[in-house]
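Yeah, one chain of the complex is gone here, protein chain that is, but the others are all in their spots.
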Amino acid sequence: MVNGYAPISLREALELMAAHKLTPYAGGTDLMIEEKREDSFLFLHKIPELKQVSDDGEYIRFGAACTFTELLEHSLTPALLKEALSRIAAPAIRDEGTIGGNIANGSAKADSALIFFVADAQLKLAGAGGERLLPIKDFYLGRKRLDRRPDELLVEVLLPKKWLGSYYYQKIGARKALAISRLSFAGLLTIEDGKIAHCATAFGAVSDVIIRRADIDAMLIGKTPAEGKAAKAAYLAAFNEAIIPIRGRVSAEYRKTVCLNLLGDFLERFGI
Amino acid sequence: MREISEPVPKKDHAAKMDGSAVYVADWPHKDMLHGKFIRSPHARARVVEIKLPPLPAGYFAVDKNDVPGINEVHIVMDDTPVYANETVEYIGEPVLMLVGPDEDEVKRLADETQVVYEELPPVLGIRNFDTVFFDYRYDKGDVAAAFAAADQVYEEEFETGYQEQAYLETQGMIARYSDGKVAVHGSMQCPYYIHGAVAKATGLAADKVRIAQDITGGGFGGKEAYPSILACQVAVAAYKAGGRPVRVVFDRREDMEYTSKRHPSLCVYKAAVKDGRVTALDIDILYNAGAYTTLTAVVLQRGVIAASGAYNIPNLKVRGKGVKTNTAPSGAFRGFGGPQTFFAIEMMMIHIAKALGEDSLAFRLRHLARQGDTTSTSGRYHFPVPLPAMIEAVDQASDYRRKRAEYSKAQTGRFRKGIGMSLWFHGAGFTGSGERDHIKAVARLRKRPDGRVEVLASQTDMGQGIKTTLCKIVAKELSLPLERVFYENPDTDRVPDSGPTVASRSLMIVGELLRQCAIQLRERWRDGEEQTVEEHYKEPDFLLPFDLDHFQGDAYPTYSWAVAAAEVQVDSLTGVQEVLGAWGSFDAGTPIDQNILRGQMEGGFLQGLAYASMEQMEADGKGRIRNNSLSDYIIPTAMDVPVMEAQAYVEEYPDGPYGAKGAGELPTVGGAAAYLGAVEQALGGASLGRIPFGAEDALSVLRADAPKEVG
Partner (left out) sequence: MDDAIVFTLNGKQVRYAGSATARLLDVLREDYRLTGVKCGCREGECGACSVILDGRLANSCMVAMGRVDGGTVTTIEGYRETARFKALDEAYASVAAVQCGYCIPGMVLASECILAKNPHPSEAEIRVGISGNLCRCTGYNAIVKAIGIAAKEGEGLW
């Protein structure tokens, strides 16, 4: 085809990526907003390897070209991810948009990426030099800057299963559908044997990159809920320092206040 | 229920449903020329020089020097230039148009065109005006004496923002000049307004100008005056193009940023209260007209007349100014100046009641105007005012009184609820003597030899159903099946000037003219012959003449009435607001089609609620409107107000067809105060005076109240 390729295997796709300057086209729902087309497109919709979903015991593995709708309909997709996916735009966008595109577009507003952040997902990239696995947090280098070489494709998202059962999720948009996140928050918290076994939080659409501060969340891990309550003020204060919001469609002050409100509510929900 | 109210399939249904309807952008344009505007990037500047790139054969530029007639767009006053004169007055003002056969090439040439400007300091922000386009004032009773005798005096400021029509089809026009005649067709509300404007700009005689409406994808006022501007620009380009049609269809951003929107307003209300009753109002109104006057005069007139709402206030002083700022001209939007002042008066009444410790609905009920009372302009409410019964209907549907009492108790949870109610009217038809002195509507029916009857009028159907309702009226009077009465999109070569499709006048005025035509035809009917009958507008004889210089007399022959309740939940952690339910009762007289009226009520009501909540648009410090896309200017989706119930209340108007009166604008006008009243309650009794009111606004109210959670 003119100005594009539609490979039918991952191998073919990687060879094309190595040989040409191409823009990977997953769902197109971000890419097509731009009027100008500089590069040819590499269409990913015919590559079966990028469409698979499996459970390897430790991770649920999602092919990067799975659409939001496909994952909403898939039995292996955890409830938290489904909740976030169901709030993305509207059916037509969910039908075409993919998790790989959502992540690799590099936006801190990406609703599926928030869930992969809070769950400390791993990303698998493949390129001329082979495959590599990296934590999603390391993939984002800054605003719209990603750790992806021009020949590389994001091929798989590995979502750790362990702590997903007990979650808190909020998205603030300007309306109930067709809403770009003005702020989003996800939290995971598990209490086992009377102690906080796991605590993870992530803040989307607040800063250039989704905020995930495992070091601060660690303040609560290993504590009883009562001890957690005692540490709450310090914990909130640490996030108050850590969250440096940017202004956009809403003010920085609004973003900060709501982040902290939701963080407090999240803890309260778990009796902390 | 009258028989005429029985719903029928709409005349325009089939072609729109199956995608065969041809809108302006759908015309085959392979052989057309494409026009692209070069617009001012400055809010105010002097145009120093235009530097065109080398233009390939077949491409040309059009500017003020190409206007064959007068470089003015005829609207009300004619200060809007077709193409910019020596200065540009707002960001987006068209300086020139590049025209040529290949659209991409035209865009490239447009990008390479350089205009040299000398920037001038702009006037931005409604408070900073230095030019007053219009300054109206009227008085009733003795305001000074009422204030002198008052027990209490209250003063408050109210502010409203832009509202963008956001019709789904953007503006577009196609023009062709051949054999000494210019023909323009496109998306429009008012073919004869455009006809007059194009004649002036081209200098052509009236019979050398032809304007035809294409199927129009929504208007809401946004296609009342703006199409006159665009049509003049495109007609001038066509004049230069020598026979080839020229086409301009706006993209969404162009449409949202540069075409007319609802006027932002700033109102100061001062009330005198004596023995628990408002005895006088002293009201100062500012409407932000933008850079040119366009429709501001008439929008502002409607706003100042409605300033005291549905209440009988014996002493009034109302002053309204339409002020210039260097922003895109504001214009018509469903409600036409009414929503701004109805918002203000309703909030003012709610706040006074609160200060007096009285229930706000009971307080307002005590002040309601009744039949026979004088209006704000010392005219009469000639017909019954059905608001008390409508309030009961809405109370029953919404459970307003019980909820209002329940939500007034202290709420401490995350989600807090409130319910509000607002009352309003819409003066049906043109303000004052506009219908008699300016419009002078003429409507015709033509019977064909085969017995089919054609409606000849200049009313445009932009979705509101006028094709169907006018045909229904004619079919009923002639006892014909509806299929035998038809109405084509108006074309000024074929139809008389029955006036514009604005001001909720079409059904009430033109519908009645056509009913009279049908009666005439019925009486003179001869089988097998072609026959034409015609009727001219006559003013009802009960009217007290309206004096526009002093705003005295009957501003409107009759009024349509409305009551709305809105129940809102506010998330105290995020400020996000959710409409739990909205209930409205609307009296537009006899429904000429129940389904069509329902469509007007529901669609209009939602627009009015969104005006208060999510529809946020602002000009920034440079005068640029950044909310210029459907992702940045938020209109409701199907999920935003899932519970919305509208019911019709019928108070028949004897001079409208079968008792019908204005319906189109009414539902949009006054819902904002119901919404904000609900938010106030959810926020624990805050006093609010500004719309739109978003999540951030709610959170700042909550933060001001609450102790800090995080130190």
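Note that the chains are named A and B in the order they appear, and that numbering of residues resets to 1 at the start of each chain.
Keep in mind that, in the parts below, contacts are C-beta pairs under 8 Å (C-beta built on N, C-alpha and C of every residue); 3 or more make two chains touch, one makes a residue touch a chain.
Remember, predicted model here, so these are calculated numbers, not experimental data.
> What are the shown chains that the omitted chain is in contact with?
A, B
> Can you work out which residue in B:67, B:508 or B:596 touches the chain that's missing from view?
Within the whole complex, the residue contacting the unshown chain is B:596.
> Among the options B:169, B:454, B:554 or B:567, which residue touches the chain absent from this view?
Checking the options B:169, B:454, B:554 or B:567, the one contacting the hidden chain is B:169.
> Over the whole complex, note the residues of subunit B touching the chain we left out.
7, 9-10, 12-23, 25-26, 28, 165-170, 215-220, 251-252, 462-465, 593, 595-596, 598-599, 602-607, 629-631, 635-639, 641-642, 644
> Counting contacts across the full complex, list the positions on subunit A that touch the omitted chain.
Residues touching the hidden chain, for subunit A, are 1-6, 25, 27-29, 31-33, 37, 40-41, 43, 45-46, 69, 89-93, 95-96, 176-178.
Here, only the chains that are shown with their structure count from here on.
> Which bits of subunit A are touching subunit B when the two form their complex?
Listed in rising order, the residues of subunit A that touch subunit B are 90, 170, 172, 174-178, 180, 182-183, 233, 236-237, 240, 249-251, 254, 257-258, 260-262, 264-265.
> Using the touch definition from the top, list the residues of subunit B that touch subunit A in their complex.
Subunit B reaches subunit A through residues 414, 573-576, 578, 614, 631-632, 634, 636-640, 695-696, 699, 703, 709-711.
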